[in-house]
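Taken from a larger complex, these chains appear in their original positions, while the remainder are omitted.
When the chains are written out, they are named A and B in that same order, and each has its own residue count from 1.
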Amino acid sequence: MHAVAELSLFPLDKGSSLSPYVARAVAIIRDSGLAFELGPMGTCIEGPLAQVMAVVQACAEDLSRDCDRVYLTVKADLSRKGPGRLAAKVRSVEEKLAPAR
Amino acid sequence: MHAVAELSLFPLDKGSSLSPYVARAVAIIRDSGLAFELGPMGTCIEGPLAQVMAVVQACAEDLSRDCDRVYLTVKADLSRKGPGRLAAKVRSVEEKLAPAR
């Protein structure tokens, strides 16, 4: 199965400056070689389900080296179609958008 | 409180072509005048908490005109800071990204 998964993860025990920790996870995602896209509330990753899950786990394990508590959400759309869905999903909505009122 | 909220919503009773329904919600978000950003797994909306919640509810009510079952997720980061966080949150992570290996 091909996955587009949005990952959000951050420590709960390091105060409210979360971006250094998010950046560590994003670096792991980028270095995985999978397609990805950074967004305001999470990072979307695209690839075979097993590879995407392995990257999510690697991100969580990296934070747990120095964080005692980590919060994580994943939201994924699994399909037989792929690759290229990261862009195709957005384009498909944009094409159907009614003109602004 | 200022909110950056990511909304995903789609019908559960209309088959797997979801983009026409997502596009209706995105049109409502766009017409609200709030800042927003379309992504592969949801649409981020930025604004005062009460206004963002009102837009989320308007999207759900619009789909319920012709859908008997709707699934909805919201993930929000509420802060005293704003506006401009939609871009600032991404920039803050990008600035801290280690160089690619």
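Assume a contact is a pair of C-beta atoms (placed from the backbone, for glycine too) under 8 Å apart; a residue touches a chain by one contact, two chains touch by 3 or more.
Keep in mind the model is a prediction, meaning the values are calculated, not measured.
Every protein chain here is a copy of the same sequence, 2 of them drawn, and the whole complex in this file adds up to 4 copies.
By our rule, only the chains that are shown with their structure count from here on.
Looking at the complex, you find that chain B touches chain A at residues 4-6, 8, 19-20, 22-24, 26-27, 30-31, 37-42, 44, 46, 73, 75-77, 85-87, 89-90, 92-98, 100-101.
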